[in-house]
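Missing here: one protein chain of the complex. Every other protein chain is in place.
Note that the chains take the letters A, B and C in the order they are written out, and that residue 1 is the start of every chain.
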Amino acid sequence: MTALLSVTSLHRQFGGLTAVRDLSFDVAEGEILGVIGPNGAGKTTAINLVSGVIPPTSGRVEFRGEDVTGLPPHRLVGRGIVRTFQSTTVYGDRTVRENGMRGAYLGLYPGFFATLFDTAHARRMRAEATAVVDELLDWLGLTEVAEDKAGSLPYGHQKTLGMIIALASRPRLIMLDEPVAGLGGGDADHVRDTIKRVRGRGITVIVIDHNMRFMSGLCDRVLVMHQGARLAVGTPQQVLADPAVIEAYLGKRHAALAGH
Amino acid sequence: MLSPILLGQAVVNGISLSAIYILVALGFTLLFGIMRVVNFAHGAFAMLGGYALYYVYGRWGVPYLIAAPLSALGVALAALVLERLVYRWFYQKMFQSMIGLLGLEMAIVFTAVIIWDPHERSVPAALAGIVEVGGIIVPTDKLVIVGVAAVALAAFYLFTKFSKYGLAMRAAAQDVEIAAAQGIDTTRIYQLAFVIAIFMAALAGGFYAQTYALSPLMGERPLMMAFIVVILGGMGSIPGVALGGIILGFAESFLGTFYGGSVAVFASFGAVILLLIFRPWGLLGTPET
Amino acid sequence: MTDASLSPLALAPRAGGRPLAIAAAVVAVLALVPLVIADKFILSLGSTVFITAIAAASLHLIIRTGHISLGHAAFMGIGAYASVLTVMELGLPFAAGVLAAFVAPCLLALAIGPLVLRLTGKYFVLVTFLFGEIVRMVFVEWKSVTGGANGIFGIPAPAPVFNDPAAYYYLSLGAGVLLVGFIARLLASEVGRAIDAVRESERLAHCSGIPVLRLKVTIFALGCGIVGIAGALQGHFIRYVDPTSYSVVQSLNLVVVNVIGGMQTLVGPLVGTLFYLILPEMLRGYVELQRIIFGIILIIVMAFLPGGLVELGGRALQLVRRRAGS
Partner (left out) sequence: MMMNAKAAMAAVCGLAALAAAQPTVAQEDLKVGVIAALSGGGTAWGLGLQRGVQIALDEVNTAGGLKVAGKTYKLSMVAFDDQYNAAQAKTAAERLVNQEKISFLFGPVGSPGALGSLPVTQPAKVLQFVDGYAPAILKNEWHAGYVFRVNNSNREFAGPIVKWIRQTMPEVKKIGMIAPNDAVGQAAVPILVDAYKKEGFDVWVEYYERGSKEFTPLIVRMMAQKVDLFEINSNAPGEAGLMVKQARQVGFRGKILQSGGAGVDEMIEIAGPLAEGFLKYDVIEFTAPEVKPLVDAYNKKYQGIINGMVPIYYNAAHILLEAIRRADSLDTTKVRDEIEKMEGWETKMFGKLAWTGQAEYGAKHQIAQPFFIKEVKGGKGTVKTVLKPE
């Protein structure tokens, strides 16, 4: 199996602080990879580096065999990499459907003059975008609220909408930054199912969280980060058995997690 | 033309210009540092300070040492009405405050035009005369400004660093909610900071009117200067005001003396634009997160 | 208006239907004015309104990306000088002047845009403020080209026929319909959707594949080019250009027009222009009072009424309807 995404020796420094150091990992097509680690372990920075929100100090990111290191986010979206954000990020004053349409923008942008004069081509593209968005809304159960303002939705729905915005660009790889943060247990299970269904569509998933229980029921493999570096990588079972992981991360939290 | 006397005179002029810029910019930076308000009405308060001094000192003949702080305090306390009516809606809203307070500046300045007519008048100097040291000449009125600016700067610095209220202000500047949770009455703190800032603007306006001239439109220039000084030094930073004021004052004096007036303006504007583009938080400020 | 026009479902009943009909009716009425009113002053005032409306709408376009420019009049001035010099120095026809008036500020905007549009909105305000001053100082200093502070006098009308105020009225009305129509169309297109997305959440828009900086620079350049055309129309209308006509005060006036009318829809700057130009004619002789009124409106709008007069009107209309309905 060839890697869809391949990260080599990624490094990022903020002033004197090293947020990510010498990080390497691969993600295979169709895989769900979990990235786990305590707060401050560099998980979000790692995602930011891969999704182009901030450029790496050094290192290399390859996507489908192509060097995409340091490309800005909109370029990566064009190549099939999207992400969501930890805090819910939707366009609060707009309808749910409009949110989806904005996510579909790049893949279905007909060109400046085409859209200006609303050519047949532009209308066709728009119809296609609408179809994509409507299908996604239907698929993730937001059709009923499609004309509601996104800001008025319950928190869980906003998170789903965030995912719809990302999926509307029809990506090959989606990166989810703490998709269950702030959600109750029932909602978290729902999100886990959703992510599995996303993978079922052939989309590769990277998901960040610090909740091991959530992750172990979801991910094919888990990457454990500690102080900006890779501590371990493997199936959830392998990682959980890794003495370095237990010592550095799970050691003091194991009991707490078991109590959940 | 590079004689020691010319050089000395340029240094002296640089110091006196720096002093007036520092004085004008102190209140501006305080309002920004604590309430995140870009006070584009700063010039209007400087102008009001000028008129207050004109009446209290020039017309009623109150002794200068009392008249100067008294008239500034009068303006600051009267301005509390505007704090309630206008400013409080703009706290922590940097963007809105800029446009909204430009509106306030317009309203105050043109009210002043109706009241006082637009023509220029003068406020009598407290100390007229010159001091001559080795061929270099220093007008006494500017010496006074240098003294007051130094004292104000030091007082400001010590106040925010060490006094109870100063510390509370700094806490409020860092995080309003945490400050409130610690039992700091932010409304009160804001009002205190506001009064101090307007007091400084009015005091500086008094000196400005005395050194130059008094008119309803006189605030434009001090505002521009305060604005440039604060951007140079870093918005909200008090040492930044000192640095920004000194850079601007000396740049104007030296470029003006050795290269001419237009060069000085082009250079300072250009430098500020570059700074805004590459380091918008200024030389001594801290970037926003 | 933007969000409504985008999904095909919403397009027909809302954006495509009524507003277009209203706009067409307004233009038709405006086109009839010179046939009914022969007063040259009214017609001249009409030209001024249309020219200012173009300038204000072009600033609105930039504001929609989340950046308020306090140097917009400088670009208007560059357009005015470019057109005047093309016509007077190169002896080319007015059409070439208009082209130059679009291209010159557009190129300058393309050059500085990538630098200044990286800044957040608040720093952008400050940078454009200073930049506008520098441009004005260049007008003053570059005497051999711009005529310095005394400007350029004796500018010909676009064609002899345009010495007639009624003809100029139609010229500026035509330009207004064309350019404001272009802006409206742009805002209602996919580009408009991207503009709104960028303003509302730059991060999310960027990560949804919108080339944020490129979009902002393009829009900024377009806005500056359009205001350049407004500058050309103004220069050949007043037949005199000088640096004071394009100072920070004028830039601030354009912002005032937008803020008063409302910054959320294109109708805002149009309503703002009308208010801004008609009020002084009613209050001529009370200039101070005008400025005070404008000042207070700025405060109120920025503090409480981000939608400006348009929002106020909308609320009033709702209230009336509710009363009528009950």
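Going forward, a residue touches a chain if its C-beta (ideal position, glycine included) is under 8 Å from a C-beta of that chain, and two chains touch if they have at least 3 such contacts.
On a predicted model such as this, the values are computed, not experimentally measured, just so you know.
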item	value
Touched by the hidden chain, restricted to displayed chains	B, C
Option from B:Tyr64, B:Trp89 or B:Tyr212 whose C-beta touches the chain left out	B:Tyr212
Identified contact with the non-displayed chain, of C:Gly113, C:Gly151 or C:Gly225	C:Gly151
Residue, one of B:Leu77, B:Ile130 or B:Leu274, that touches the chain absent here	B:Ile130
Contact set of chain B toward the excluded chain (per top definition)	1, 3, 6, 9-10, 13, 16-17, 110, 113-115, 117-122, 124-125, 128, 130, 132, 137, 139, 212-213, 215, 217, 220-221, 224, 252-258, 260-262, 264-265
Residues from chain C at the interface with the omitted partner, ascending	39-42, 44-45, 48, 137, 140-141, 143, 148-151, 153-154, 163, 165, 234, 238-242, 244-245, 281, 284-289, 291
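Going forward, only the chains that are shown with their structure count from here on.
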item	value
Given chain A and chain B, the chains that contact each of them	C
Chain nearest the overall Cα centroid	C
Geometric centre distance via CA averages, chain B-chain A, whole Å	49
Centroid distance [mean C-alpha coordinates] between chain C and chain B, Å	34
Shared-contact residues (touching 2 or more other chains) in chain B	none
Residues of chain B touching chain C in the complex	38, 86, 89-90, 94-111, 113-114, 227, 231, 262, 265-266, 269-270, 272-273, 276-277, 280
Interfacial residue positions of chain A with respect to chain C in the complex	51, 53, 72-75, 77-78, 82-83, 85, 89-95, 97-98, 101-103, 105-107, 109-110, 112, 115-116, 118, 122-123, 126-127, 130, 165-166, 168-169
Of all residues in chain C, those that touch chain A in their complex	3, 6-9, 185-186, 189-191, 193-194, 196-197, 200-201, 203-212
